[in-house]
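What follows is a short report on a single structure.
This part shows chain A:
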Amino acid sequence: MEIYDIIFYLFAAITLLSAFFVVTSRNIVHAAFYLLFTFFGVTGIYVLLGADFVAIVQLIVYVGGILILLIFGVMITNKITQVDIKTGTVHTLPAAIGVGLFTGIVGAVILNTEWRIVDSPMPVATLSTLGEMLLTEYVLIFELLGILLLVALIGAASMARK
Partner candidate 1 sequence: MIYEWLYNITGSSILSMFVVSLLPLFVFILPFALLAVLAERKVSAHMQDRLGPMRVGYHGILQTVADIIKLLQKEDLVPAATDKKLFNFAPLLVFAGSYAVFAAIPFSSIFIGSQIQLGIIYIVAVTGLVVAGILMAGWASNNKYSLLGAMRSAAQIISYEIPTLLIILTIIMITGTLSLYTLSELQTSYFWNWMILGGPATGLQKILYIPLMIIGCLVIYISTLAEVNRTPFDIPEAESELVSGYHTEYSGMKFAMFFLAEYANMFAVSAIVAIIFFGGYQSPFGYLGNAIGLHWLVPIEQFFWFTAKGLFFVFVQMWLRWTLPRFRVDQLMAFCWKYLIPISFVILLLAGLISLI
Partner candidate 2 sequence: MGILDKEFSEGNIVIAKTDDLFNWARLSSLWQVGFGLACCAIEMMATSASHYDFDRFGVIPRPSPRQSDIIIISGTVTLKMATRIKRLYEQMPDPKYVISMGSCANCGGPYWEHGYHVLKGVDRVIPVDVYVPGCPPRPEALLEGLMKLQEKVRNESMIKKSA
Partner candidate 3 sequence: MRDYFLKFWEGLYTIMIGMKVTFRHLFVPSVTIQYPTVKPQLPERERNRLYVNMDDCIGCDQCSRACPVSCIEIETVKSTPGDDLGKTSNGKKKALWVTKFDIDFAKCCYCELCVPPCPTDCIYMTDVYEFSEFERDSLLYDFATLTQEEREIKKKNFKEFQVKKEAEKAAAAKKAAEAKAAAQKEKPNAKTDKPTDDKKGTD
(Lines give C-alpha, C1' and ligand atoms only; values in the text may rest on other atoms or scores of the structure.)
Protein backbone atom coordinates (compact mmCIF):
# COMPACT_ATOMS: atom_id res chain seq x y z
CA MET A 1 0.00 0.00 0.00
CA GLU A 2 2.76 2.41 -0.82
CA ILE A 3 0.58 4.74 -2.85
CA TYR A 4 -1.41 5.56 0.27
CA ASP A 5 1.82 6.46 1.99
CA ILE A 6 2.65 8.88 -0.78
CA ILE A 7 -0.80 10.40 -0.60
CA PHE A 8 -0.59 10.66 3.16
CA TYR A 9 2.71 12.51 3.05
CA LEU A 10 1.36 14.75 0.32
CA PHE A 11 -1.65 15.74 2.40
CA ALA A 12 0.43 16.09 5.52
CA ALA A 13 2.84 18.37 3.69
CA ILE A 14 -0.05 20.45 2.33
CA THR A 15 -1.56 20.78 5.79
CA LEU A 16 1.63 21.70 7.58
CA LEU A 17 3.00 24.06 4.95
CA SER A 18 -0.23 25.92 4.49
CA ALA A 19 -0.76 26.11 8.25
CA PHE A 20 2.71 27.61 8.52
CA PHE A 21 1.85 30.16 5.87
CA VAL A 22 -1.45 30.97 7.57
CA VAL A 23 0.49 32.03 10.60
CA THR A 24 3.31 33.84 8.85
CA SER A 25 1.48 35.46 5.95
CA ARG A 26 1.39 39.23 6.21
CA ASN A 27 -1.58 39.55 3.93
CA ILE A 28 -4.73 38.55 5.74
CA VAL A 29 -6.55 37.44 2.57
CA HIS A 30 -3.63 35.22 1.73
CA ALA A 31 -3.83 33.79 5.21
CA ALA A 32 -7.53 33.05 4.70
CA PHE A 33 -6.81 31.28 1.44
CA TYR A 34 -3.98 29.28 2.98
CA LEU A 35 -6.45 28.17 5.59
CA LEU A 36 -8.42 26.64 2.74
CA PHE A 37 -5.51 24.36 1.96
CA THR A 38 -5.05 23.48 5.59
CA PHE A 39 -8.66 22.36 5.75
CA PHE A 40 -8.28 20.54 2.51
CA GLY A 41 -5.21 18.68 3.72
CA VAL A 42 -6.99 17.72 6.92
CA THR A 43 -9.86 16.40 4.80
CA GLY A 44 -7.44 14.20 2.93
CA ILE A 45 -6.01 12.84 6.16
CA TYR A 46 -9.50 12.09 7.43
CA VAL A 47 -10.18 10.14 4.28
CA LEU A 48 -7.00 8.14 4.74
CA LEU A 49 -8.03 7.38 8.32
CA GLY A 50 -11.25 5.86 7.04
CA ALA A 51 -13.42 8.64 8.41
CA ASP A 52 -15.09 9.46 5.13
CA PHE A 53 -18.17 11.10 6.58
CA VAL A 54 -16.14 13.39 8.80
CA ALA A 55 -14.01 14.30 5.80
CA ILE A 56 -17.01 15.26 3.71
CA VAL A 57 -18.54 17.22 6.57
CA GLN A 58 -15.22 18.98 7.02
CA LEU A 59 -15.28 19.92 3.36
CA ILE A 60 -18.89 21.13 3.45
CA VAL A 61 -18.80 22.96 6.74
CA TYR A 62 -15.29 24.37 6.80
CA VAL A 63 -14.39 24.88 3.17
CA GLY A 64 -17.87 25.51 1.83
CA GLY A 65 -19.23 27.42 4.77
CA ILE A 66 -16.95 28.86 7.39
CA LEU A 67 -14.04 29.64 5.14
CA ILE A 68 -16.19 31.38 2.56
CA LEU A 69 -17.75 33.39 5.37
CA LEU A 70 -14.28 34.24 6.61
CA ILE A 71 -13.11 35.35 3.18
CA PHE A 72 -16.25 37.40 2.75
CA GLY A 73 -15.63 39.08 6.06
CA VAL A 74 -12.01 39.78 5.25
CA MET A 75 -12.79 41.11 1.82
CA ILE A 76 -15.62 43.36 2.91
CA THR A 77 -13.58 44.81 5.73
CA ASN A 78 -12.12 47.89 4.17
CA LYS A 79 -8.38 48.25 3.78
CA ILE A 80 -7.60 45.42 6.15
CA THR A 81 -4.75 44.29 3.92
CA GLN A 82 -2.74 47.36 4.77
CA VAL A 83 -3.17 47.12 8.52
CA ASP A 84 -0.15 45.95 10.39
CA ILE A 85 -1.69 43.15 12.42
CA LYS A 86 0.63 42.93 15.35
CA THR A 87 -0.17 43.11 18.99
CA GLY A 88 1.53 45.87 20.86
CA THR A 89 2.94 43.69 23.60
CA VAL A 90 5.32 40.96 22.65
CA HIS A 91 6.26 38.72 25.57
CA THR A 92 9.21 36.97 24.06
CA LEU A 93 10.63 35.38 27.15
CA PRO A 94 7.45 33.84 28.61
CA ALA A 95 6.46 32.67 25.14
CA ALA A 96 9.83 31.03 24.60
CA ILE A 97 9.61 29.27 27.97
CA GLY A 98 6.06 28.06 27.25
CA VAL A 99 6.88 26.83 23.79
CA GLY A 100 10.06 25.17 24.99
CA LEU A 101 8.20 23.35 27.74
CA PHE A 102 5.47 22.23 25.39
CA THR A 103 7.92 21.00 22.79
CA GLY A 104 9.87 19.17 25.41
CA ILE A 105 6.82 17.40 26.79
CA VAL A 106 5.48 16.45 23.38
CA GLY A 107 8.90 15.29 22.27
CA ALA A 108 9.33 13.22 25.38
CA VAL A 109 5.93 11.63 24.94
CA ILE A 110 6.65 10.86 21.31
CA LEU A 111 9.99 9.32 22.08
CA ASN A 112 8.89 7.34 25.10
CA THR A 113 5.74 5.86 23.71
CA GLU A 114 5.87 2.42 22.23
CA TRP A 115 4.00 2.91 19.00
CA ARG A 116 2.04 -0.09 17.96
CA ILE A 117 1.99 -0.59 14.25
CA VAL A 118 -1.06 -2.50 13.16
CA ASP A 119 -2.13 -3.35 9.67
CA SER A 120 -5.42 -1.60 9.66
CA PRO A 121 -8.20 -3.27 7.72
CA MET A 122 -9.53 -1.58 4.61
CA PRO A 123 -11.69 1.26 5.90
CA VAL A 124 -15.39 0.54 5.70
CA ALA A 125 -18.15 3.07 5.21
CA THR A 126 -18.98 4.62 8.53
CA LEU A 127 -22.15 6.34 7.52
CA SER A 128 -24.83 3.82 8.47
CA THR A 129 -23.29 2.97 11.83
CA LEU A 130 -22.87 6.66 12.53
CA GLY A 131 -26.50 7.32 11.72
CA GLU A 132 -27.71 4.48 13.88
CA MET A 133 -25.57 5.55 16.80
CA LEU A 134 -26.81 9.10 16.53
CA LEU A 135 -30.43 8.06 16.62
CA THR A 136 -30.17 5.38 19.30
CA GLU A 137 -27.40 5.80 21.81
CA TYR A 138 -26.69 9.50 21.46
CA VAL A 139 -30.16 10.68 20.56
CA LEU A 140 -30.45 13.00 23.56
CA ILE A 141 -27.21 14.81 22.76
CA PHE A 142 -28.18 14.96 19.12
CA GLU A 143 -31.54 16.54 19.93
CA LEU A 144 -29.99 18.96 22.40
CA LEU A 145 -27.49 20.09 19.80
CA GLY A 146 -30.31 20.54 17.36
CA ILE A 147 -32.21 22.73 19.84
CA LEU A 148 -29.08 24.71 20.60
CA LEU A 149 -28.52 25.41 16.92
CA LEU A 150 -32.16 26.35 16.47
CA VAL A 151 -31.96 28.79 19.34
CA ALA A 152 -28.82 30.28 17.90
CA LEU A 153 -30.50 30.61 14.52
CA ILE A 154 -33.57 32.32 15.98
CA GLY A 155 -31.35 34.57 18.04
CA ALA A 156 -29.31 35.57 15.02
CA ALA A 157 -32.47 36.27 13.04
CA SER A 158 -33.96 38.41 15.79
CA MET A 159 -30.71 40.32 16.19
CA ALA A 160 -30.55 40.92 12.47
CA ARG A 161 -34.07 42.37 12.51
CA LYS A 162 -33.16 45.13 14.98
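How were these picked? Simply put, all candidates are chains of the complex that A comes from, given by their letters.
The rule we apply is simple: a contact is a pair of C-beta atoms (placed from the backbone, for glycine too) under 8 Å apart; a residue touches a chain by one contact, two chains touch by 3 or more; residues count from 1.
What you are looking at is a predicted structure, and each value in this text was computed from that prediction instead of being measured.
Note on chain A: across the options 1, 2 or 3, its touching candidate in this complex is 1. By the touch criterion given at the top, residues 2-3, 6, 27, 29-30, 33, 36, 40, 52-53, 56, 59-60, 63-65, 67-68, 71-72, 75, 125, 127 of chain A touch candidate 1 in their complex.
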